[in-house]
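FYI, not all chains are in this one, though none of them got moved.
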Amino acid sequence: MQLEKNQKLLFIGDSVTDCEREKPEGEGLFQALGNGYVSIVNAFLQANYPELGIRVVNKGISGNKVRELKERWQEDVIDQSPDWLTIMIGINDVWRQFDTPFIPDHHVDMEEYKNTLNELVSEAKAVTGTIVLMTPYYIEANPNDQMRATMDKYGRAVKQIADKHHTIFIDTQAAFNKLLENLYPAAIAWDRVHPNETGHTVLAKAFLNEIGFDWKK
Amino acid sequence: MQLEKNQKLLFIGDSVTDCEREKPEGEGLFQALGNGYVSIVNAFLQANYPELGIRVVNKGISGNKVRELKERWQEDVIDQSPDWLTIMIGINDVWRQFDTPFIPDHHVDMEEYKNTLNELVSEAKAVTGTIVLMTPYYIEANPNDQMRATMDKYGRAVKQIADKHHTIFIDTQAAFNKLLENLYPAAIAWDRVHPNETGHTVLAKAFLNEIGFDWKK
């Protein structure tokens, strides 16, 4: 288990991270962490390692693309000085290219995505202990599906940035792909993006397994 | 144009037909026809052929499968004695097999689907002038996608019943397929089922073109 006593673990991202968390502060009493994977990760950390006293903070905001993360990076990440920083961004960067194809202002192309994410990670490294990069994903089994294929490209960009900065890397698409061997996408998310609790559990498991979480503790 | 003066045209189906129509009566003032393809069909009939005085009635109910149509067939179809009857059913019959695969009670298999639909058409023929059968559809371009492939099978069953009873037949899947050559499914429906106004327009056009509607009138 890599998390240490009294560390602060901050998650940032889009609606998959947000999940109706409280704002502006995404921590505290009464489902302040929302009802997605961040809340599941927190619940298992508290249940299995209460003695560590891990402080989990959720800074996801629905609809965000990497462009919006950049605008609030100073306030929501740097000023928070977390010990751990987990970033999952890119779904909307890709989705807008497919669901509103005629509004180019809302698209974030690969170059902007990669440059911006790289910049954000660089800045964060200076103030943060450990960084975890999670790929965006699309809950679609067919790798030749246009949007899935594009999402995979964005995921590979995340992998490159993770490699370059030696951060922890989590392939969420791979995690969902395994589930899709047995379940059709609609059983996890009608829109192939916003998962039900099963899908959020897949994300939480991917994170916890990566950091050496002991489930049987 | 096949519709004649003062005819009553009744649509029945699931949520794609329903679209927040008024209940129990799906006709009258103030968007009583809902905001889907039924309402578009009505608007164009009124705008282009006001002299015909076509009365459009919407009897769609969200979530319905062919099984629920059967339960309300006497009251919502036979007792209404429409001159024209349009049926589009089957999406939920298939969808439940994929989004809640472990609740078999909610599935309608091919045999039940085909037998029930056949029975409903037979009963309706006795009291109705013209019947239009519209296939269910799935807004997914890949014909090998599991749910799309299943939906295509249900669509072929509709075709067989239409042929057997000599009803008008509309292939809504084909209509969407044409659009999917240029648009990704998410641009029409995030969940690949409930279309935006573009998708409902595709359905309305398919219907109106089939009955000889003159757009330039």
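By letter and in written order, the chains are A and B; residue numbering begins at 1 in each of them.
The rule we apply is simple: a residue touches a chain if its C-beta (ideal position, glycine included) is under 8 Å from a C-beta of that chain, and two chains touch if they have at least 3 such contacts.
Keep in mind it's a predicted model, so treat the numbers as computed, not measured.
K.L.:
All chains share one sequence here; work out the copy total for the full complex from the 2 shown.
P.N.:
All together, the file's complex is an assembly of 8 copies.
By definition in this document, only the chains that are shown with their structure count from here on.
K.L.:
Mind checking the centre-to-centre distance between chain A and chain B? Centres are C-alpha means, answer in whole Å.
P.N.:
Chain A and chain B have C-alpha centres separated by 40 Å.
K.L.:
Can you name the residues of chain B that touch chain A in the complex?
P.N.:
Counting only chain B, the residues touching chain A are 95, 98-101, 142, 144-147, 183-184, 186-187, 190-191, 193.
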